[in-house]
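One protein chain omitted, others in place.
What follows is chain A.
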Amino acid sequence: MSGAGTLDDDLRERLAKAEAALEALRRGEVDLVIGVDAPLVVRFRHLVEENERLAREWQTTFDALNDAVLILDADQRVIRCNKAAERAFGRTAETMIGRPCWERVHGTSEPIPDCLMRRAVNSLKRETLEMRLTDRWYRVTLDPILEANHRFVGAVHVMHDITDRKNAHEERVKLQEQLQQAQKLESVGRLAGGVAHDFNNLLIIILGYGEMVLNKLHPQDPMRHWVKEMLGAANRAAGLTRQLLAFSRKQTLQPVVLNLNDVLRNLEKMLRRLIGEDVSLEMLLAEDLARVVVDPGQIEQVIMNLAVNARDAMPQGGTLLMETANVVLNDAYASSHPGVTPGAYVRLAITDTGCGMSKEIMARIFEPFFTTKERGKGTGLGLSTVYGIVKQSGGHIFVYSEPQRGTTFTIYLPATEAEAQPVPANPGEVRTVGHGEHILVVEDDQSLRKMMVGLLSELGYKVTPAANAGEALLLVEEVGLNPDLIITDVVMPTMSGKQLIDRLQRTRPDLKVLYMSGYTDNAIVHYGILDPGTPFIQKPFTRDALGMKIRELLDTDRAEPLCGAPRTP
């Protein structure tokens, strides 16, 4: 018994010693542990230091990771997290460790429906998803930590910041959409332009002969009323084709250097009448506004169309704000807006406080015949015309809108260093009849040519027709024809009207010329913009308009060149 008692005591003592040794170890007050069975000395401190070094090294590496890493236990509680995670969640490690991940990651009181951990518990393999946290995007990867028997004991939750990639992707998609939109408008424009061109030529014939008929009829003839109705309809049709041509950027522009502020000030009165009393008009015009090169009539139409659009968006009244500013569009802006060349621009922003529009509508507003207005209220060509004019003037137009908040149309026109030209006053009463002066008409369309000959003869001129530039050259240079005026189409096969006149004016600098055109072809688009001051008449034209234009030219002294934009009535 006593032996057993001694053994007990001995064991108890050994146990107490072992516990004391363990306690000292726990307190970190031990330098060495001595093996009992062998004369072995373990350098305990070195072990501790090595352990600490490894732990430090691990933590440093862990913190060096740019990805936010959470190590979770099987109950989804955070065991560890690195510095990137502290940054991503805006919390210190202390406030995250021990808390459920859903609470810290998603701020919810229970796991989210698409919880990666729940998926990984079943699949026992990597699970991923993309998620947005505050203003950043992350690709989240969850790798399960499995024991040898495939028991799920936790997971490594890694969040890789993909905001830049995501933004770049969204930017690409946006650019792609913008490009597609522009291409769509381009192709619709080509189609519309082609139709309008052919249609225009038919209208000139209808209008020309119609006016000749009207002229021949007795003032009391009851048929005058019918012919007038017919001509009115043809004129309205001509208005439509003009808008289509404007949209398809195929109308002939007569640009001048001007200050947009002057245009806006001149239009102010008319705009106030146009928008009505319920809508207040505000103008914030920049001082020292740079000048732009635009067709004054066309830019006026742009402003008027946008004003009408704004008015219609504010049936209950509101504010229409027109602002101008000098801006520089930099490379960054250009790269995010297809088609924009960096440089100095004049910005015209037209903002209404109306009903605004959805993204879907915004994507289509420049399409011809697209309208949200009631049937019969709008043609759907107003904004298409605006788009075409701005584009053909080398500018850009963007729209920003929020439903129930309002809409802003922003137009950028390239700024110019050139001096502004005075806009010529409207000519007074000009006579339209001729006195037997000789006119050479160069027109490749046979019906049109025939109509022109009839119309000009009717007006009192001697007319010689030529079917093309070659024929005209032959008549002048070989036959010795010496006309007082040449009226030529701008666009003709083989040799254009401009080439013909350039050649003839080399030997006859005083030769008077009047260009006429309905559109410009893409292939010779540079003829689309005539030099400022070039006498020009837009097809289709009326008998009176043509007559006035001819008299204006024939009665003007060569020494005093025509300037400004001859406009079609």
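Operating definition for what follows: a contact is a pair of C-beta atoms (placed from the backbone, for glycine too) under 8 Å apart; a residue touches a chain by one contact, two chains touch by 3 or more; residues count from 1.
Keep this in mind: contacts and distances are computed from a predicted model.
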The complex's invisible chain, by UniProt name, from "FeS-binding protein", "Circadian clock protein KaiB", "1,2-phenylacetyl-CoA epoxidase subunit A" or "Peptide ABC transporter permease": "Circadian clock protein KaiB"
Candidate in contact with the missing chain, chosen from A:23, A:130, A:177 or A:198: A:23
Residue among A:11, A:34 or A:433 touching the omitted chain: A:34
Residue ranges of chain A at the interface with the undisplayed chain: 17-18, 20-21, 23-25, 27-34, 36, 39, 41, 44-45
